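Removed: one protein chain of the complex. Kept in place: all other protein chains.
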Amino acid sequence: MTLLGTTRKVPKFGARYVLESQIRAMLKFFWLIAAMAILNPLLYLVSFGIGVGSLISQHIGPHGIDGVSYLTFIAPALLASSAIQSSMDETIFSTLEGFKWRKLFFGMNATPQTGNTIAGGVFLAAMVRTVIGVSVYSAILYFFGAMNSPHAYLAIPIAIFAGASFGAIMLAFASHVHNEDLFLTIIGRFLIGPMFLFSGTFYPLKSLPSALQIFGWISPLWHATELGRYATYGHQISVTMVIIHFAFLLVMLVVGLFFGFRQFSRRLAK
Amino acid sequence: MLLSAAVAIAERREGKFGDRYYAGRSRAVLERSFIAFKSSTWFVVLSGFVEPVLYLFSFGYGVGRFIGNIDAGSGKMVSYAAFIAPALLATSAMNGAVYDSTWNVFFKMNQSRLYHGMLATSLGPLDVALGEIAWALMRGLIYAIGFMAVVAPMGLIPSWWGVLAIPAAVLIAFGFASVGMAITSYFTRFQQMGAINIALLPMFLFSGSFYPLTVFPGWIQAIIKALPLSQAIQLIRALTLGVMQVGLLVHVLYFLVMITFGLFITTRRLDALFMR
Partner (left out) sequence: MSENLIEVQGLTKKYGEFVAVNGIDFHVRKSESFGFLGPNGAGKSTTMRILAATSRRTSGEVSVLGRDPEIHGPQIRAHLGVVPQEGNLDVQLTVTENLYIYGRYFGLSSKFIRSKIDDLLEFAQLEEKRDTKVDALSGGMKRRLIIARSLVSDPDILILDEPTTGLDPQARHILWDRLFRLKEDGMTLLITTHYMDEAEQLCDRLIVMDKGSIMSEGSPAELIREHSTREVLEVRFGSEQNVRMAPAMEKFCDRIEVLPDRILLYTEDAEAVLEEIVGAGHSPKTSLVRRSSLEDVFLRLTGRSLID
């Protein structure tokens, strides 16, 4: 005999309830997210791909960087970068909102939900948004003729993978945050900004001074971009490097999820 | 009697123009920002000029290698870094001012009810608007000086006229902050704030920061040139590169109009909102 009634069972896959509530919250911003998902790639591609691209082809000829048009060159980098951006936005803001701003997680935790299911739900919701965002982005790239190689579609799972890895790390970081102003500043100004700018996004990493190239090596965006470039236009890359790129992203994903889930449970138990 | 202190102060501007809206004390509102700043995380506020510097390094030197020198208008050839540096200064003036006058103002207006408290005293709505904007401008000034201090030694400001880029950045920030605050006063939900990002992104990407507008057809150039960020870039670029013409006064006038218009609407809206 147990004192707990048998009808009150704990839901099996609790994360899906959290996932549902996260997605409902996201739908409130539907138009905003949709507009940004479409406008962002369009505007960046036109502005950088065509605008800056025309300056580059004036200077060094139409097959300037890496033997392809500038638009084709930056396309996989922008795709991976947008995946990282949307998965990160979602994990960071949901986590801060849940622990700090509206303290929603503490309410959820009063139901059969646990730290793990809540963290899982938040992460999965971020992945849903990332997958949708990446799909829209790829479709636009296709129309710009930047996805023409036969295995270009591989760039899609690569970008999603990069989003997952970075989202997982941010989930772990954000769950520790108490001073969110400081955190958001550091993340925005000293992590995301430099990552976007110095990961070989707009020119090959090799053309940076070697001291700055280190930054690319620790950046998931660079690893994903290298893989993406291989997929979309056959950028030269050795098998060893392919393994290193994948291994890096995988380690980030696992470490991020491990520490994220652990901290969610700990913080809720406090 | 002691109790007349607050009253006597309030009577000073009595009968003067606009005494319903302006008590001549926006300094107190500015002081409030300063007190809040002292206990906030300094680092957050002061590191604001890092972003344009990073863009400058990445694009100016990274992309610049593949571009070489560039015609900055009137046949003057300059390095790519010198071409984008003034644009980045203008853009960061815009971004800072917009952030301060939208997110921050929205929070104080709707969440923390800070302005309700201020407007229950003998302050008027214009005092609040000016005081808040003044704070944004002081930040903008510090960022502009910080940026110039990094950029000038690298030889990216070929002309001594470039010093004027600092007050110009403040003027630009003033324009954006006034209009930004006016627009924010119409917002009631956080979601609407996203509309601002959507409006700013194309401006950032197409206002001639990263390449001359001549890559576009003529009619598109004309539209872009009328947008505030493009005006700002034209003004600052002319100053840092030393291309001085009387025509620059048109840009200055443009921002003076923005400031007046923005302040006018903001004051009326604050009054209407809090006098409901």
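Order of writing sets the labels: A and B. Residues in every chain begin at 1.
By our rule, contacts are C-beta pairs under 8 Å (C-beta built on N, C-alpha and C of every residue); 3 or more make two chains touch, one makes a residue touch a chain.
As the structure is a prediction and not an experimental result, all values here were calculated from the model.
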*Considering the entire complex, write down the shown chains that touch the omitted one.*
B
*Candidate in contact with the missing chain, chosen from B:54, B:118, B:196 or B:213*: B:118
*For chain B, which residues touch the unseen chain?*
2-3, 5-7, 9-11, 13-14, 19-20, 23, 25, 28-29, 31-32, 35-36, 39-40, 112-114, 116-124, 274-276
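As a working rule, only the chains that are shown with their structure count from here on.
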*CA centroid of chain A to CA centroid of chain B, Å*: 31
_Residue ranges of chain A touching chain B (in the complex, touch as defined)_ = 28-29, 32, 35-36, 39-40, 43-44, 46-48, 50-52, 54-56, 59-60, 64-65, 179, 181-182, 185, 189-190, 193-194, 197-198, 202-203, 207-208
*Can you list the residues on chain B that touch chain A in the complex?*
40-41, 43-44, 47-48, 50-51, 54-55, 57-59, 62-63, 65-68, 70, 191, 194-195, 197-198, 201-202, 205-206, 210-211, 215
